[in-house]
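Below is a structure I'd like to ask you about.
As you look at this complex, bear in mind that one protein chain is not there, while each of the others sits in place.
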Amino acid sequence: MNDRNRNIGEYIPADDDNIIVCRCEEITKGEIRRAVHDGMFTLTEIRRYLRTGMGLCQGQTCTKLVKSIVAKELGIRPSDLEPATGRAPMRPIEMYILAQDGEDMK
Amino acid sequence: MKRYDMIIVGAGPAGLSAAIESAKRGMHVIVYDENAKPGGQLFKQIHKFFGSKEHKAKIRGFRIGDELLAEASALGVEVVLNAIVIGLFSEKEVTVKIDEHVEHVKGDTVLIATGASENMVTFPGWTLPGVIGAGAAQTMMNLHGTLPGKRVLMLGSGNVGLVVSFQLMQAGCEVVALADAAPRIGGYGVHASKVSRCGVPFYLSHTIVSADGDDHVTGVTIAEVDKNWQIIKGTEKHFDVDTICLAVGLSPMSKLCDMAGCQMEDNPSKADFVPTVNKYGETSISGIYAAGDVSGIEEASSAMIEGRIAGIAAAAKLGFITEEECNIEIEKQESALEGLRQGMFAPGMRGKIITETDEGVEVSQNLLKKGFVTEEEIERFPGVTHSEGIHPVIECTQNIPCNPCQDACSKHCIKIGSNITALPAVNPEAKCTGCGMCVASCSGQAIFLVNEDCGDGTAEITLPYEFLALPQKGDKGIALNRNGQKICEAEVVNVRTAKAFDHTNLLTMKVPKEFALNARFFKKEA
Partner (left out) sequence: MRIQEHPILGTYDRGEIVSFTFDGKVLEGFEGEPIAMALKNAGVMVHRYTKKEHKPRGIFCAIGRCTDCVMIVNGKPNVRTCITPLEAGMEICTQYGVSAEPSNGGEKK
């Protein structure tokens, strides 16, 4: 379905490329579209490449938006894209709290 | 490490219902919620719920929340607030952040009832202060007594968009327009109609072109879209607004299921990425359950039943009840759930175009495109009849799971039957006494009492009225039609308020009799 060898064509600039998609990291639609043409075919790759969904809100707002932009660029259905890995912590949490975790078990 | 029979993540309608059922059967249950208040979104729901008695129909959402909390607390359920579950690991170990530390607890069963999050759309200016989610509007108005703005444009015609538009007006905002890119209204027609009759114009096949403003929203431009969702140049319309409200759907917050390793599916009929569950709400991992919006977007009424099922099933799994007992109980819950999943808005009907009702009546196209049923169209529905003297006129034109009107009438004027999605029909044999219970009990505010000819050239219309300031007997004003247009002068001849009406006041207005069939709202002349 999401074959890396297939030709998805050239990146064609669009009028709405400068719209912010990831509000926290301020990543635009154009940046996401370009990243697909740079070879980022999965949501995990996009996330690492651009930091979409890695800001303060941890993708609460933009996950679905990014998914539909990437799918459209690849010419596939959003449901054909595997979601980015879900892992703890599920919510933003301050590092010092995580660092203390397990102290009481020692 | 502390152990519980059941750990519930989320104290919304599903989580609390599960807690009640499992605690009732002797289980030691704990509920974690990341918010400062329990109840999920229930306390923001100020409208009367749909369904039948077993689904707590005609009770307002926030009161259902109160009931659930009282029931849970009477059973000794521990609800921990400001408790953020950050992980669910193997052997059902849950990590939860409380205050400034992380606690580790284990559950013999775990229920994930994390609910849903709002979808968003992008357009130039969508990050400006003043662009908010519909949930934000509800939170501000209904929890914190704060108006989101003075003039609002709503994007989205699903039930959330429609219900919140009405709530905005109840709180005192002006809703200048309701737009949706879809060609048809997505939510219940009755919700659309009560917004439309207040004069809110509907713009279907329209989307937001841009939000204007430097530091905050000062206006919005919408335009028509073609079949491929592309903006049609030259169709732009501008509105001066300070608030743009987005109600473009919900997605299950299912990440916790995913991280726990539950089998997931991307199911469009459940509105996205959800855990695969069996009829007990159990995921692919034995003892981990999912209920409510996290396993598929539906109404809170369904979430409560799914929660109950999971609670009962978990009790059977741990041996608190026998399997036989469990099956009997679950069968009851399932039939209640089945009842809610019928009709035109059933989960399986998403995206389908419906042309006629189960009864074979052609649906109102105008309702789907403009938000109101025309005078010609309304006549073909079984709730609309004409007779001498006062009688109910039921403008309920879609098969939705709801039947309180049938029980409300002690004279049996209204008949729905055993199938709760059937259109209500007026029984010509029964005699209406004008008590108004049907008007107040209709969650969709679709019932009117009409006396088409009072004998002096006038007609009287009794309508549900949930706004302030409440008009008084003798007040003069204008009557609006289903489209919210002024059609004639009107005088208030009676205003009834009763505990049984639960804040739905019954306003009776007198109009010239030629307007009896289309005067449906009263506005005090400014």
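Residue numbering begins at 1 within each chain, and the chains themselves are lettered A and B in the order written.
We adopt the following convention: a residue touches a chain if its C-beta (ideal position, glycine included) is under 8 Å from a C-beta of that chain, and two chains touch if they have at least 3 such contacts.
Bear in mind that the values here come from a model prediction, so they are computed numbers and not experimental data.
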item: For the chain not depicted, the shown chains it touches; value: A, B
item: Residue of B:30, B:57, B:77 or B:132 touching the missing chain in the full complex; value: B:132
item: Candidates A:23, A:47 or A:67 - the one touching the absent chain; value: A:23
item: Touch residues of subunit A, complete complex, unshown partner; value: 20, 23-24, 26, 55-57, 60-61, 92
item: For subunit B, residues in touch with the removed chain; value: 34-36, 46, 60, 62, 117-118, 127-133, 135-137, 139-142, 144-147, 149-150, 170-172, 214-216, 466-468, 470, 503
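Note that only the chains that are shown with their structure count from here on.
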item: Subunit A-subunit B separation of Cα centroids, rounded to whole Å; value: 32
item: Subunit B-facing residues of subunit A, complex; value: 16, 19-21, 23, 29, 60-62, 64-65, 78-79, 83, 85-91, 93, 97-98, 100-101, 104
item: Subunit B to subunit A touching residues, read off their complex; value: 34, 84-89, 95, 97, 100-102, 117, 119-124, 126-127, 251, 255-256, 258-259, 264, 266, 268, 272-273
